[in-house]
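For this depiction, one protein chain was excluded, whereas all remaining protein chains were kept in their positions.
After this line comes subunit A, so read on.
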Amino acid sequence: MTEQRHGPVDDTRFPGLHRRGFLAAAGGVAASGALALAGCAGPGASDGSADGGGRPRRGGTLRAAFAGGGASETLDPHLTNLFADAARAKALFDKLADYGADLAAAPRLAASWEPNAGLDRWTVTLRKAAFHNGKPVTARDVLHSYRRIADPKQAFRAKASLEPIDLKASRARDARTVEFVLKRPTAEFPNILAAFGAYIVPEGAQDFDRNPVGSGPFRFVSFTPGRSAVFRRNDDYWDGPPHLDRLEILVANEESARVNSLLGGQVEYAHELTPTTARAHEGRGQIEIVRLPHSAMQAFAMKTDRAPFDDKRVREAFFLIADRKELVDGALSGAGEIGNDLFGKGYEYYADGLRQREPDLDRARHLLKKAGADGLRVTLDTSAVAAGFTEAASIFRDQAAKAGVHLKVRTGSKDSYWQDTLDSGTLCCYRSGAMPIESHFSQRLLSASTTNATKWRHKDFDALYRQAQSTRNKADRAAVFGRMQRRLYTEGGFLVWGFADWILGTARTVRGVAHKAPANTLDWARFDKVWLA
C-alpha cells in the first residue's frame, strides 16, 4: 500500500484538486523571517544553551501531523491547496522566491532579479541548483512550470497570480537567465515569483505521486494520499542539506488526534492547534507551544455597493461599533491581536501610523442617524468554515445591539460559504491568510478583482494601484500604498477586527522551529532548518 496510486494522475484530465481551499489564503500564519529563526528554540527549552537552541544536531526522523485532504491528496505542487500540501510541496520543491516574515519576497531559486526602466520586463538570474535527478535547474524548467500553471485547460490556483506575465513573449536567455515580459509595469513582480503554489518542476511530464522530482531540501521516499508522505534528506540541497535524516508528514484531521499523538510521542510536530489546547499545555513542560502572530486576518466584509453599506457613514458607524478586544478575547480565545480595519499588520507597507480605532457608540449612533439608518436591520452571514466565525458573529450582534442596530445572524454551509458570500448578502464574516498587501489589493480591491468581497470598485483606487506598480522607488511606492490604506481605513468595506495567531505544538526535543513566520511564508513548516536535540 505504500504508494498506492491507482491510475496515474494524468495532466490532461483533472488531477487531484483538493477541497477546503481555504488554507492558502486563509489560515495563514505568520512568516518568520528567514534569518530570524534559525536558532530559536522554544521558550523553556531545557537544554540551557545560551543561544537558546544549541548547535544543530544532524540525524533523526521528524514526524509532523497536519490536517489533510483525504484520499484525493496529490504531490503535484501546482495543485497545492491545503497546509499539508504546502508543507509537502516545500519539502520537495522550491519557488523562485518566497515570503519573509513581513511578506516581502526573498530570493530562493532566483539569485537575483532586475527590471528594465519601464518595470514591465524583468530579468531573473537563477542560482546554481539541481533537481533530485541530478539535472540542473534551468530557465527552461522555470518557463515550463509557469506555462503549466497558466494552462487555460487547467484551473491551477496560482494561475491568477501569474496573470501579469506574458508567458508567450517571455523567454530563456541562457540556461540560467529568464526574461519575463509583463503585460504592464509591475514593481512588486517578485511577489509573483513567491506566489502560493508557483513551484518549479523539471521540464517534461512526470508522475508526481509515484516519483516526484524537485529541487527541494528533501527527496521522495513514499506517499499514500490521506495518510503519510515520507521524505529523506537531499544532501546536495543548494541551501545546505537539512539536519534531519527523514521527514514524515502524517495526516490527522481531528485536532484532538493531533494533540494526543504529540503528547503520546507518536509525532514531534502538530500543526494547527486551538487556543484552548495551547492554554492547557503552555508552560507545563510536556510540549512546546509555538504561536505564529499576524497569521490570519479576521474581519467583517461590508458590501459597499448596496444598502445600507453604500453609505460610508454607515460603514464608519460599524467601524465604531466593533469592540475589537472583546472579539479577539471571545472569538479567538485571546490568541491574536486587535486589528485596525486594514489588512497586513506586521507586513511590509502596512500603515501602522494610523490611530487605533476604539469603540464609540455615541458617534456610531450619530452617524447612523445622519445616514437615516437608525433602527437598522442587517443580516450577518457566518458559517463554521473557520475557527471563531460563529462566535465572532454572535459577539458582534450583541455589540451592534448596543448601538441600536439589529443584526440577524445567518449560518450557512461551510462547504460553499466563500462562494455564497462573494456576491450575495450585505455583511459577512471574512478572514484571510498571509499574503503581501499588494496581493490583497489586486485580488480583492480593484474593479477587475475576481474575489472582491466588499465590492470596492473605484477608478481612482485602481489608478493608485497602477501608480504604485509603476513606481520604481520603494519609498515612493510605500507612500502610494499608504494613501490607499488611509482611504480604506476611512471608508473601506473590511472591518478588520483582529489577527489570529497560528498555533503549533512541538515535542521538547524539536529545535529550529520559526516563531515569527505566518503560515505560507518561507519559514513556516520549513523542516530543513529543524533538528532534534
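As a convention for this text, a residue touches a chain if its C-beta (ideal position, glycine included) is under 8 Å from a C-beta of that chain, and two chains touch if they have at least 3 such contacts; residues count from 1.
FYI, contacts and distances are computed from a predicted model.
J.: Tell me the UniProt protein name of the chain this structure doesn't show, selecting from "Cytochrome b", "Sarcosine oxidase subunit delta", "Potassium-transporting ATPase KdpC subunit" or "Peptide ABC transporter permease".
T.: "Peptide ABC transporter permease"
J.: Among A:Ala257, A:Ala371 or A:Ala478, exactly one should touch the missing chain; which is it?
T.: Of the candidates A:Ala257, A:Ala371 or A:Ala478, A:Ala257 is in touch with the missing chain.
J.: Among A:Gly100, A:Pro225, A:Gly492 or A:Gly505, which residue is in contact with the omitted chain in the full complex?
T.: Considering all chains, including the one not shown, the answer is A:Pro225.
J.: Write down which of A:Gly388, A:Gly412, A:Gly425 or A:Gly498 is the residue touching the left-out chain.
T.: In the full complex, the listed residue that touches the missing chain is A:Gly412.
J.: Looking at the full complex, which residue from A:Pro56, A:Gly70 or A:Pro241 touches the chain that isn't shown here?
T.: The one listed residue touching the chain not shown is A:Gly70.
J.: If you put the missing chain back, which residues of subunit A would it touch?
T.: Touching the missing chain: residues 1-2, 4-7, 9-10, 13-26, 63, 65, 69-74, 81, 152-155, 157, 159-160, 224-228, 248, 250-254, 256-258, 260-261, 263-264, 266-267, 412-413, 415-416, 418-420, 422, 432, 443, 450-451.
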